[in-house]
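Quick one: the structure is below, questions incoming.
Not every chain is included here, but those present sit where they belong.
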Amino acid sequence: MSVAKSVGWNIESMQKMKTLFVKDLKPGLEVTEFFVLRKKELKEYNGQRFLKLELGDRSGRIDAVIWDDIDQAHDEAQVGEMVKVKGWVTTYKELPQLKVDKIRKAKKDEVDLVDFLPQAERDFNLLYDDFKNVILTIENSYLKRLLELLIEDLSLMEKLKRAPGGKLWHHARLGGLLEHTLKVVSICEKAAQMYDLVDRDLLITGALVHDIGKINSYSTDGFFDYTDEGRLLGHIVSGNELIDRKIQKISGFPQDLALRLKHLILSHQGQLEQASPVVPQTIEAVILHYADEMDAKADAFSHIIKTQKIKGKKWSDWVHLINRFIYLGEDEED
Amino acid sequence: MSVAKSVGWNIESMQKMKTLFVKDLKPGLEVTEFFVLRKKELKEYNGQRFLKLELGDRSGRIDAVIWDDIDQAHDEAQVGEMVKVKGWVTTYKELPQLKVDKIRKAKKDEVDLVDFLPQAERDFNLLYDDFKNVILTIENSYLKRLLELLIEDLSLMEKLKRAPGGKLWHHARLGGLLEHTLKVVSICEKAAQMYDLVDRDLLITGALVHDIGKINSYSTDGFFDYTDEGRLLGHIVSGNELIDRKIQKISGFPQDLALRLKHLILSHQGQLEQASPVVPQTIEAVILHYADEMDAKADAFSHIIKTQKIKGKKWSDWVHLINRFIYLGEDEED
Amino acid sequence: MSVAKSVGWNIESMQKMKTLFVKDLKPGLEVTEFFVLRKKELKEYNGQRFLKLELGDRSGRIDAVIWDDIDQAHDEAQVGEMVKVKGWVTTYKELPQLKVDKIRKAKKDEVDLVDFLPQAERDFNLLYDDFKNVILTIENSYLKRLLELLIEDLSLMEKLKRAPGGKLWHHARLGGLLEHTLKVVSICEKAAQMYDLVDRDLLITGALVHDIGKINSYSTDGFFDYTDEGRLLGHIVSGNELIDRKIQKISGFPQDLALRLKHLILSHQGQLEQASPVVPQTIEAVILHYADEMDAKADAFSHIIKTQKIKGKKWSDWVHLINRFIYLGEDEED
Amino acid sequence: MSVAKSVGWNIESMQKMKTLFVKDLKPGLEVTEFFVLRKKELKEYNGQRFLKLELGDRSGRIDAVIWDDIDQAHDEAQVGEMVKVKGWVTTYKELPQLKVDKIRKAKKDEVDLVDFLPQAERDFNLLYDDFKNVILTIENSYLKRLLELLIEDLSLMEKLKRAPGGKLWHHARLGGLLEHTLKVVSICEKAAQMYDLVDRDLLITGALVHDIGKINSYSTDGFFDYTDEGRLLGHIVSGNELIDRKIQKISGFPQDLALRLKHLILSHQGQLEQASPVVPQTIEAVILHYADEMDAKADAFSHIIKTQKIKGKKWSDWVHLINRFIYLGEDEED
């Protein structure tokens, strides 16, 4: 069985299977297509029960209703799963609504996640090549061995390639975790050249694995959400566990080195209020923290500017997460 | 080799080896006795170098000076180690000062830690019996197996018996961790009876292990201090690692149960600002948090009242850690 | 005149007078029934004025409109009062709406509050018996006398029986204050056994009266809301005043005991930011605070789990008040 | 018995009884004089026990020792009481020290508090006249009656005249409470003219009584300290109780007016974190809060400038309470 199968979704075949996207659903159109099931609700109107759904893909979302066999339809799929529906587009309160005649859960090899979720601009495999190339530069034998153990964990690496860097704010796209990781590495490499006390191999290893717990903290089945582990442990502790288990397998891994590496993971959010159980206490930790912050914010600002900048609009909408408007810039001269 | 030897200090022989304590050092007295070395400093006076020490035991601390062979004396022992000194008590600026003629590092089997550190009122072994008895009440087979694995880890259990519950504030005494753990268990037991949604075995197991990381977070070599692990990981993550490694050894341990148990450890400080990387999200977690807080504060208040209450004094000195005075009570009627 | 009359609502007769509840209002139905008036607003549509109402009972709420005699109808009742309406159920924008033909204020003996507000599972009188039984265990004669004065204040006690423990968050139901009080007493009783410095009678008395100001802070006329006193003084100061006035009636009540008891009321929220004008400074105060917190949170978590847990849903909706999701648990095995 | 006698200290006779102050104690001088006992401690030196005291008056403080009859001397007076001592001034470690031969508790009519504590510049009685004159301007009959009840409470008024406005920060001097109260009244009077919605009588009454609880919150027996009531209830609740008890004596006092007046007392610190159990919710409350803040800060700044300004010094020492330096101003031109 191939690796891709084992993680459940067809990765290799990158041909788009979907031909019709939500943004194209015009009233009157007949539809047979895959969507992700975002919400489902049993409702009643004038004594008749019906099933109300929200369907989506990477282009948007649409309401849908089912009037027949609703109990069977309700149990067919869970929120977050992919479904294949047959029906046609009506309007309700002047918005398009999909009237569904048939619905069934999609099979894993029928769909490609990239049709349903935003993804990084660069190809996953190219990003992953960069990740592996950074590892080649590590000279410390214990850190090198640790990183090789990660590389050898194929199922983990397949998840890594697609993991998002966040749920809502920065790098919220498939491959975003690798993108973010590589930029943080890049800033840390610069810092390692600038500050003579820095243990370069330790810092770069920390940069490579600082967010590795996010692999287990986000589910990417149809849309991004936290997993139980993401909520009950948090991505920082998940990452620390993951690294601890690998270190346990390396005989003679120095205790002091292990503590300093874990400290990088644990303290990288910089403050207790940001869910780091310890604050940065080594020079590598304080550098990693600011490299992480700089890339997270720069990506979030870039994303907002790119998606909101239109002619004549100099300021973004209010950004709740950071309580401010963001400057989108003057219009380009023609 | 016996277990006690392997943890370094002679535990079995409970006979006190020290006969002279700091509080008894009167001017003129000749002294040959063990102390913990708390500070050492090379100084110079009118061109002559000397070594200034601070020595201590569980009854207090005293300054000491060495004028001869100071380099050799300086290298003899590190801060935190036990030393045997020979000398006599002089006075300096009206305070007793020990003039030291000879100093050497103590051997591990010459001293008993309990002479140097405050300890719980109840015997360690009785407290530990109570701890084991609680485990007998657990019915969930996975949680029971996990707790048995702890019990079977003899070296860990020897450390547990003596571990303090804190460094400065609550239960800062040998055996304090067990005392605290048992009281938290007791409050949780009450709560399990009161709230019907509580998973009693999970809550009690969480109470038993919530602070287990403190075993690796405090050093008790002469006086209480943080270990490197205590500072770089924090006791919460240390405890989580310890439990994670045990769970890894239990085949079939349910993933969901593991997450909920770890969540109890991780969230028990209640807030991110208190170094918990996640906030309580289960009913067991919210109860454990308040049980932990209640016992910590009640012990701290009790300790302050017991040590500061004297006739005519109704209020404690200012308690910096909690920014308040504590009411010591009216004088007892005769 | 009976006590019940004096507080305005018919308590004795527990037979339900309402036969039709909001949740049962189907289009087409003719309705003559009591509701609580939650909102009223004069509006205008195409030059014609009408009165828009929101009506409710303990099963839900529904919009209503009146087109005739609207001025008279508007003045008939205030928000929060009970009304009797005659009309029939129409639909508006696909939701049921009540078209009202007649409306009049309800008489006090026509309605029973329990039809309009959620209430505790156990009977008020059984809860109150428990409350009185706790008082019997108090040995300190001054505290006993104080509690007896409360018991003798029949009008106060009638209000106590029905008072909610909160407006939105925990114990927001008739009888909730008694439920909460008794659980806090229960935890404090446990603590009094565990910590030898605790003055048990003082702590239990404090637990019994810590929230007594809530009686005057919430109105329960139709739905829960703050009273002017609840807003302008807060329930902590209300409770302190209430107890101060009773103590003024007890000759020789020791000044020191009075201060320590009031301190329990004033400091029980634990922090200034939580509206306590002083922080806990006695061992009884610090215990009462955590007992109060534990029961408040455990009840709130229980309520959320019980009302939100459905098959396939492991996490609650976002809980704004505490900024987190709550874990609802795995589905029960069949 | 005169009023002055009943509060314990001789107020009428304003002739200074002390002739010798701490600042004048030069080595060699024989001393028979009254001081306030600030600290006492039994100590031991080379086997001999002695009593170490700290004595003070409004000019400063000095160490003192007693070698004979120390047990009797120790029990003679409590910290905070006035003592008469006989002895002579020696030096110890180059500082003056009083060797005490005899000590006895002072009788109440032998001493005058003003010799021991700093006091307001204006005469207490003149300040109090101003206070009474403000009351004459109140027209609302209930508020007027309430204020008259205060005036009729002679023992309270005697305490009011001398009460300090604070312990450390602002108006920390005998008479300081009246000084502060009158300035707050003055600012509120201005505001009442400026904002048309303000109920002037309510605002001025609130200004007059907002800090009245300080009378019971500070002890002025020798030096300023908190009373048990000041610590366990806080001056805000003390003041509220005091006013509540007076209002209880006024038949027909409107409930609404009582709530709004108490609200002024309770909310005047402006924020929960500042120990107000409720935040300002009326226009009078928000004005009173800022008037109180302005006078408190202006007095504290004035005090620091007046006591620290010397030639060539433009900035105060670091002021911990507000985390800043204060600008003392340029030197005056000659």
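Letters are used for the chains, namely A, B, C and D, taken in the order the chains are written, and counting of residues starts over at 1 for each.
Heads up, the rule we're going with is that a residue touches a chain if its C-beta (ideal position, glycine included) is under 8 Å from a C-beta of that chain, and two chains touch if they have at least 3 such contacts.
All values derive from a computational prediction rather than experimental measurement.
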{"item": "Oligomeric state of the whole complex, in copies, if 4 are shown", "value": "6"}
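Everything that follows uses one rule, which is that only the chains that are shown with their structure count from here on.
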{"item": "Rotation angle superposing subunit B onto its copy subunit D by C-alpha atoms, nearest 5 degrees", "value": "120"}
{"item": "Between subunit B and subunit C, centroid-to-centroid distance (C-alpha), Å", "value": "45"}
{"item": "Between subunit A and subunit D, centroid-to-centroid distance (C-alpha), Å", "value": "62"}
{"item": "Contacts with two or more other chains, residues of subunit D listed in rising order", "value": "228, 231-232"}
{"item": "Chain-level touch network, classified as line, ring, star, complete or other", "value": "other"}
{"item": "Pairwise chain contacts under the document criterion", "value": "A-B, A-C, B-C, B-D, C-D"}
{"item": "Contact set on subunit D toward subunit C in their complex", "value": "228-229, 231-234, 236-237, 240-241, 244-245, 248, 256, 259-260, 262-263, 266, 272-278, 281-282"}
{"item": "Parts of subunit C lying in touch with subunit B, wherever the complex brings them together", "value": "183, 186-187, 190-191, 194-197, 256, 260, 279, 281-283, 286-287, 290-291, 293-294, 297-298, 301-302, 305-306, 322-327, 330"}
{"item": "Subunit C partner contacts - residues on subunit A that touch it in the complex", "value": "45-47, 78, 228, 231-232"}
